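Excluded from the complex is one protein chain; the other protein chains are retained at their positions.
A, B and C are the chain letters, set down in written order, and residue numbers restart from 1 in every chain.
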Amino acid sequence: MNSFGRIFRVSIFGESHGAGAGIVIDGCPPGIPVTDDDFEKDLARRRSGADGTTPRKESDIPEVISGFFNGRTTGAPVAIIFRNSDTRSSDYSKFRAMPRPGHADFTSNLKYKGYNDMRGSGHFSGRITVGLVAAGVIAKKIIKDTDISAELVEAGGSRDIKKAVSEAASDNDSVGGIIECRIRNMTQGLGEPFFDSFESVLAHIIFAVPGVRGLEFGSGFKAASMRGSEHNDNFISFNGKTETNNHAGINGGITNGNEIFFRLAMKPTSSIAKTQITFNMEKKEMGELKAEGRHDTSFALRVPPVIEAAAAIAAADLFLINRIYQDIQ
Amino acid sequence: MNSFGRIFRVSIFGESHGAGAGIVIDGCPPGIPVTDDDFEKDLARRRSGADGTTPRKESDIPEVISGFFNGRTTGAPVAIIFRNSDTRSSDYSKFRAMPRPGHADFTSNLKYKGYNDMRGSGHFSGRITVGLVAAGVIAKKIIKDTDISAELVEAGGSRDIKKAVSEAASDNDSVGGIIECRIRNMTQGLGEPFFDSFESVLAHIIFAVPGVRGLEFGSGFKAASMRGSEHNDNFISFNGKTETNNHAGINGGITNGNEIFFRLAMKPTSSIAKTQITFNMEKKEMGELKAEGRHDTSFALRVPPVIEAAAAIAAADLFLINRIYQDIQ
Amino acid sequence: MNSFGRIFRVSIFGESHGAGAGIVIDGCPPGIPVTDDDFEKDLARRRSGADGTTPRKESDIPEVISGFFNGRTTGAPVAIIFRNSDTRSSDYSKFRAMPRPGHADFTSNLKYKGYNDMRGSGHFSGRITVGLVAAGVIAKKIIKDTDISAELVEAGGSRDIKKAVSEAASDNDSVGGIIECRIRNMTQGLGEPFFDSFESVLAHIIFAVPGVRGLEFGSGFKAASMRGSEHNDNFISFNGKTETNNHAGINGGITNGNEIFFRLAMKPTSSIAKTQITFNMEKKEMGELKAEGRHDTSFALRVPPVIEAAAAIAAADLFLINRIYQDIQ
Partner (left out) sequence: MNSFGRIFRVSIFGESHGAGAGIVIDGCPPGIPVTDDDFEKDLARRRSGADGTTPRKESDIPEVISGFFNGRTTGAPVAIIFRNSDTRSSDYSKFRAMPRPGHADFTSNLKYKGYNDMRGSGHFSGRITVGLVAAGVIAKKIIKDTDISAELVEAGGSRDIKKAVSEAASDNDSVGGIIECRIRNMTQGLGEPFFDSFESVLAHIIFAVPGVRGLEFGSGFKAASMRGSEHNDNFISFNGKTETNNHAGINGGITNGNEIFFRLAMKPTSSIAKTQITFNMEKKEMGELKAEGRHDTSFALRVPPVIEAAAAIAAADLFLINRIYQDIQ
């Protein structure tokens, strides 16, 4: 539920306005060197600060509790904590009565019978992806010859992302976006039929990232209108290189060595400064809601390093699992 | 790897041209009545026979080995087998030398070091989804008040599916399609943060179905160009009913009771009668390939019941898991 | 629940008097050669026939449904079925009213709300260990340099096992026994702290075998009365060989290369021909029970190959998991 992976297994925890957020990583091979700079590089990209991101400032210093010795992983579980510092919990409990549209307020309150921590959306906040990024830093070291790179390529339907975000901000509104991710030089043979195809495992973790609405690999939705003769990627070399790459480096759920490419849709931030009309569960009538708190105009701006981390975690797990096929018989 | 689910757990097995295919279902509550007709209804929809489907005919009689007594589940694992009968294994081994473009030939041969059964694509064949459909029949009974319905709404970019398929067939080619699935009357509160959001679990099993290239929930890729004020679904009643349904019945990864809606892209069948130019791994040069064997012009035609089954399996598991939140404190 | 293992993962199914019993094995590396003789060797040892075993005769022919091609594993899931042939279902339903003492009748009926198949104890019968033995045959091939050997060393407190069993039989009674198992030449380094210590994983599967009441490793219960200076096993060579072996080849939950040794207690068969006084749940009064059906005087006689299989399955899984620590940094 809050853990993912079979061998390289991450367990996430934390809340937006509680003590902090963090992650435990099990199945991490020993001897992997990770520096503070390694963490900071990815954490900085996720951090707020740019135009269109929340004014909340978190320093995101990783506090490593276990699993490291002399700068390298030991093979024991790695536990990393990030303290929350810049929290301002105005009255979030009102969202039990009047759940914000598009938010987890209604469903989390219902599922957890009112015991959930709603401050800053609690466990449902994007805040907890900070732990995912930390685990991704280590995962990237496991698949060390592989390069994973995600970027926001569109916001509000426009390639001029800066403008789309600033316009939405000045309208007290928010805006969604498209993220593209490329994985280069991925080991061949990763992915497990039937259920743990490379796409399945990746999709599982990608759709766990708050706000993802769609995911496509390679030709994606275009494939639906293509002919087989056009969509098939002809092999052109002994090592599996293909002429085209509609299959995004994956055949039958297993990596073929070509570039893996996927694209995903992020919804616009649900919390907006604009007044909304929604149902008041206590008064049992429609009412006006103004979502206070500090929010990203487009959290999609901060998601690319989270997607990279998610992809790295999924790939590292499949990479380690794939070793079982070596040198048995 | 070949199993899926935490409580309602299915383990799949089988090959296209081997003895058969099947599934074992663990965590199935006792007392669920399932008839032969229940199985046949869904199996018939997956079966070939319609225009554009393979001439291979399998009767798909479910052979129930265990877990049933007097027509009801017992609580012990359910094992179901489907015998293969109409197999014609022409020389598939040649695909080790000359892997079919778009197919699992290259990657499966590489991953399993040449020991995999390549006849009819072996374990990578759509054949093994027959077991998934059988498990789906039982899963649907667990979430018995819920209605799941998938259909092919487009092929080759056209709503005239019949025509698109017949044109592709006459060109010795294949064609992809779009499938839409609606889940009505789903129990509220299903889905587990962080990693097992309703979308994550569903995406995991959906992307395991051979040939899926993209998946979007509700507003999907359109969400990326929307504003928050437009995308947010305002609540209009005490029980969580919303005015619009861009979130497809899911907030924060948890079902809110509104209709769940998702859309997916199926690629065109990789095996086509048309001659293709690809790499010959033995001769180490490009060569001509003609994929023999019997194939669907558009396997997307047969996939809707498989998608329904996949969705039912995922939902049944989350439904059973959700019981842990009842009546503790 | 009915599956075990993280990588080499077995899923068991079947009933005593239903169609049959079997097992699905996932995570099995490709290319492992297994012959009919390999199966028969272990299955024959588990089969009835000797004095003190049930008169029920099953030929135990393994029907391999999937996962094999040309006599070797393919890397896809292996499914094996054993048909039941010699079943005589007298009226077992009476045991719902009058559950046999020591048996699963009361608890299974309660847990499964009366829907369980009680014929021959259904899924709770020792019959289903036939699948475990089949999986063990393959597991032994994975840890191929290792030798696992279990034997019954005591019955009814006596080393003269034959006599103890025959005396119990002539008294219409049953008798328990002690089984010892030795694992020689086990790879060093197997076992995962904290929860998946070698002992933990082994104990998990050993206690799944019906009738096991106690398990001890090496010095076992004697360790409780020993001093550390006496119990510690001094190393005497570079490769970890120890002078004594109180730790049974395991330190800190990880194999050290010395012989692994464990001992377990099997209870006497619960079903006895002797009349017993127990509670009649329908009449709500004490009553007489005579357990009909055919039973082993001491099923412990047939358990050694089951224990070997269980140990091999656990060891094969830990063996494959241990590969994740190779050659990363």
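Definition applied: a residue touches a chain if its C-beta (ideal position, glycine included) is under 8 Å from a C-beta of that chain, and two chains touch if they have at least 3 such contacts.
Only a predicted model underlies this, so the values are computations on that prediction, with no experimental measurement involved.
J.: Pick out which of C:G22, C:G67, C:P268 or C:P305 touches the chain that's been left out of the picture.
T.: Per the contact definition at the top, the residue touching the missing chain is C:P268.
J.: Using the touch definition from the top, which of C:P99, C:G120, C:G136 or C:G293 touches the missing chain?
T.: C:P99
J.: So that we can see where the missing chain sits, which residues of subunit C does it touch?
T.: 1-4, 6, 12, 99-108, 110-113, 121, 123-124, 128, 154-158, 168, 171, 173-178, 188-189, 191-197, 199-208, 210, 212-238, 240, 242, 246-247, 250-256, 265-272, 274, 276-279, 281, 284, 286, 300, 321-322, 325
J.: In the full complex, which residues of subunit A touch the absent chain?
T.: 1-3, 9, 11-15, 18-22, 24, 26-27, 30-31, 63-67, 69, 72-79, 81, 111-113, 115-117, 122-123
J.: Mind listing the subunit B residues that contact the chain we can't see here?
T.: The list for subunit B reads 6-7, 27, 29-33, 72, 75-76, 142, 193, 320-321, 323-326, 328-329.
Rule of thumb we're sticking to: only the chains that are shown with their structure count from here on.
J.: In angstrom, rounded to a whole number, how far apart do the mean CA points of subunit A and subunit B lie?
T.: Centres of subunit A and subunit B (C-alpha means) sit 25 Å apart.
J.: Distance-wise, how many Å sit between the C-alpha centres of subunit B and subunit C, to the nearest whole number?
T.: 36
J.: Using the touch rule from the top of the page, what residues of subunit B touch 2 or more other chains?
T.: Within subunit B, residues 1-3, 12, 111-113, 123 contact more than one other chain.
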